[in-house]
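Shown here: the complex without one of its protein chains, the others still in place.
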Amino acid sequence: MAETPKPEEIARIDHKAPLWEGWMNRPVDIRPGIYCYAANPKNVEAVGMPNARQWNPVDEDWKLPENWQEIFIEGFKDRLGKFRSLKLFMDICVRCGACADKCHFFIGSGDPKNMPVMRAELLRSVYRKYFTTGGRILGLLAGARGLTDEVLKDIWYYLYQCTECRRCSVFCPYGIDTAEVTILGRELTNLLGLNTDWIQAPVANCYRTGNHLGIQPHAYKDMIDFFVDEIEEVTGVKVEPSFNRKGAEILFITPSGDVFADPGTYTAMGYLILFHYLQDQGLDITWSTYASEGGNFGYFTSHEMAKRLNAKMYAEAKRLGVKWILGGECGHMWRVINQYMDTFNGPADFLEEPVSPITGTKFENAKGTKMVHIVEFTADLIKNNKLKLDPSRNDNLVVTFHDSCNPARGMGFFEEPRYIIKNVCNNFYDMPPSTIREQTFCCGSGAGLNAGEDMELRMRGGLPRANAVKYVHEKYGVNMLACICAIDRAVLPNLMEYWVPEVDVTGVHEMVGNALILDGEKERTTNLRGEPLPGMEEEEDV
Amino acid sequence: MNFILGIIIALIGVAGVILIPWIGVGAFDMRILFGIVVPYAAMATFFVGIIVRVIGWARSPVPFRIPTTAGQQWSFPWIKPNRIDNPRSTGGVIVRMLFEVLTFRSLFRNTRLEYRSAEGGPKIDYEWEKWLWLAALAFHYSFLVIFLRHFRFFTEPIPGFVHLLESLDGFLQLGVLPVSGLGVPSVYVTDMLLLLALLYLFVRRIYISQVRYVSLPADYFPLLLILALGTTGVLMRYFIRVDITAVKTLALGLFKLSPKAPEGIGVIFYIHLFVLSVLVAYFPFSKLMHFMGVFLSPTRNLSNNSRMVRHVNPWNYPVKVHTYEAYEDEFREHMIEAGLPVEKMPEKPAEQEGESSEGEEKE
Partner (left out) sequence: MYDGWKIIVGLIVCLAFFTFPFFYDAGKAAKAPEPVLTPKAKEAKECVAPGAYMKRYHMQLLEDWRNTAVRGGERYYDTGNPTWHLRVMDKIADATASAGERLYKSVERKVYYKSLQVTCMDCHSNKSKFCDQCHNYMGIAPYCWECHIEPEEKK
């Protein structure tokens, strides 16, 4: 694994593009620390994706199938016919450059091929060569490139340096969405077996065990049981989650990252505490070990794989006979649920329009998909005064909120999380406007780039986000970065440690769990992390 | 290919476009060709080309509802939704599209990265940057007004809106300049705006390193072509005037389908007309199609209601999924041991079901 350079080294970035050298013949330099390892063939085969083999991105020979150009071009043609977005985005870009400096990877790397327009141009150059008359005849003069090994490597390298965050598409005067280009471009690379293992392993796991981490049902239950003990230790209350329970009213699905790794685990505890609190008020909810993944790494390989993994949500809801589905805090999971799920695997006519059993609120915005975001659910509870909260328990926190790309630009989820945060803690400060809400910066590790081997890329891509956190850290003393995304919770701690070491990361429902006053709880002295609550520091020392 | 080469290629192209009619009409008096045949051919290419391209886009479906939500979603009555940037209904979409098409709303959001290395980490700012938006707006609206003003050549009698535009556009009377003979007739604001905006767009394409890097000959060419169009037009109006009644006779002839190419129109008119013809014929094959494409952009023209109403993908097909049955078959023993409910109790306790038997097809 490549040594990650020091922050001072990474921060020396020149954003000037080369003056004399054009991009079309510039050979690609695949650098360690930037790319993710190739997929293990067994993970590709496990889900029946084509051309599984051992290969290595830094090798000269990628062991491509013999007719790989044909596969690529045919696949391209097929997708042009299936996606108006692709066709349009190939055709209408005027290269105005408005998107150029909006991408976190460009800001953090200065690599001109990380400009969104350039990323798409790499694919467009092939499009022009094979699908436009001008490109066929004029070649390079028309910006058209034949599909050579070099060109394929160029395309591959930069498709896997995009987190599909869609920030560029906010600024594009025609709404050209690089995420869409990346998604479909990655589909093409996957036709050639050019998958990365950090994506393909979770896909294979999720397909078989129901979650990315490959946690088998009994282990999944074990982990939650462990949280139950932890919660009892902190609150003195024993929560009683149920699993795969038929006849429950609501099925709860959350990213498996929350069950597996800190600080996501504390968010999972937050869910458990909230569900227990509401039990007496009539909440009838179950977890599932089969649909034990909210996230969808299939979405980072192909639409088809996304659909195959997503199918479990409705299938399990149908099997258990629940009325509707509640979804945990997750980023791309919610892009998929909001913009794809019903189309993929709907209609969900076996479910009912979601109604909060506690407040009676109809979630009309979810009446088709029948899946409600837990942040919507909780915000509604707070608005209706259904939760007894003690925000002072979070007084040691000065919080800012990171809008995750997907709920931000694929959903428009801005006020609900802020409303909860403001009710469960007393110190909240937003980052500057050009770095939040629809203009939010990516964590730098989304879309399957949260591996270990591409740490340099991640630290570079996360720089704009970290820089904005640093700003509020210095100005308001912010020490906690809240988010509603499991990938964020997994990667932002690294990012913060690298750029702003004084700031930690939390899920919104971890703070809810800490603030929520349970019936019959003991006096809490620590938060869910086992750290002393404000004012309890001394007692802890005793 | 670097930018110099790109500009040179585009320049050669535009120079050719200027020279061809200059020689053709100036030396060989090919008025019929350049005054009638070429304009008709160009118009036909334009109309057919646009239709073919747009129908080509229309033949691909929009399988998923992927609007870029640039504002608060519609959720609870107590949270104010952004009905324009995150539209829930067709009405919102229409307003969003109107803002997008008429005011370039997305481009208005533009900022400029200001990156400085400093003690204790970089300083990153996102600075005010509306020049691109302003120049784009000035260019497109000037072009529109100029096009509409040209209706005085295309129509007889001249519709009222042309007079209105002319009087608004021509409010500058530069006849008071010390040099007499210039600035008459009255100077149109849009003429100057168009040329200034084009110059700005051209200069920024070369000056801003990132834009320079991505620019292709196909970016310089239309810019220079429109610059040539505007320049010949301005020259013709203010400096090298032509017999405009004859021009109108020619133009009307084209539109009334009784084409004539009268004598005595200066060659500069034919250059202007040929540049326009090339631009118009080039249009459907180029990035200029953004003019139609912006209306079809699925990140802008769809409402964010896919959690309320099912969006149908016409090519949705059944995919292979790992069913619960297959899952339980693999993990049944463990599940029972962990106290998780199962669908099927094993008949023989020791029975081991086959290795994850794949599930059936499912829509």
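Going in written order, the chains are labelled A and B, and every chain counts its residues from 1.
The rule is simple: contacts are C-beta pairs under 8 Å (C-beta built on N, C-alpha and C of every residue); 3 or more make two chains touch, one makes a residue touch a chain.
Not measured: the values here are computed from a predicted model.
K.L.:
Any idea which chains on screen the missing one touches?
P.N.:
When the entire complex is considered, the left-out chain reaches B.
K.L.:
Kindly state which of the options B:Phe28, B:Trp78, B:Trp131 or B:Tyr207 is in contact with the chain not pictured.
P.N.:
Checking each option in B:Phe28, B:Trp78, B:Trp131 or B:Tyr207, the one touching the absent chain turns out to be B:Phe28.
K.L.:
Of B:Val38, B:Leu107, B:Val242 or B:Leu279, which sits in contact with the chain we cannot see?
P.N.:
Residue touching the absent chain, from the options given: B:Val242.
K.L.:
With the missing chain put back, one of B:Val162, B:Val187, B:Leu216 or B:Ala338 would touch it. Which one?
P.N.:
Looking across B:Val162, B:Val187, B:Leu216 or B:Ala338, the contact with the absent chain belongs to B:Val162.
K.L.:
For chain B, which positions touch the chain that isn't shown here?
P.N.:
Missing-chain contacts on chain B: residues 25-29, 31, 46-47, 50-51, 54-55, 57-62, 151-152, 154-159, 162-163, 166, 173, 175, 180-181, 184-185, 240-245, 248-249, 252, 255-258, 263-268, 270, 292, 295-296, 314.
By our rule, only the chains that are shown with their structure count from here on.
K.L.:
Using the average of all C-alpha atoms in each chain as its centre, how far is it in Å between chain A and chain B?
P.N.:
Here chain A and chain B have centroids separated by 31 Å.
K.L.:
Which part of chain B faces chain A closely enough to touch in the complex?
P.N.:
Spelled out, the residues of chain B in touch with chain A are 1-3, 5-6, 9, 53, 56-66, 68-76, 78-82, 85-86, 100, 104, 106-107, 109-113, 115, 117, 121-122, 124, 126, 132, 136, 208-219, 285, 287, 289-290, 293-294, 296-300, 304-313, 315-316, 319-324, 327-328, 330-331, 334-335, 337-341, 356, 362-363.
K.L.:
Within the complex, which stretch of chain A touches chain B?
P.N.:
7, 11-13, 15-25, 48, 80-88, 91-98, 100-102, 107, 112, 115, 117-118, 121, 132-134, 140-143, 166, 169-177, 180, 207-210, 216-218, 221-222, 243-246, 289-290, 303-304, 307-308, 311-312, 315-316, 319, 337-340, 342-347, 361, 363-369, 371, 376, 379-380, 383, 408-416, 419, 432, 434-435, 438-439, 463-464, 467, 470, 499
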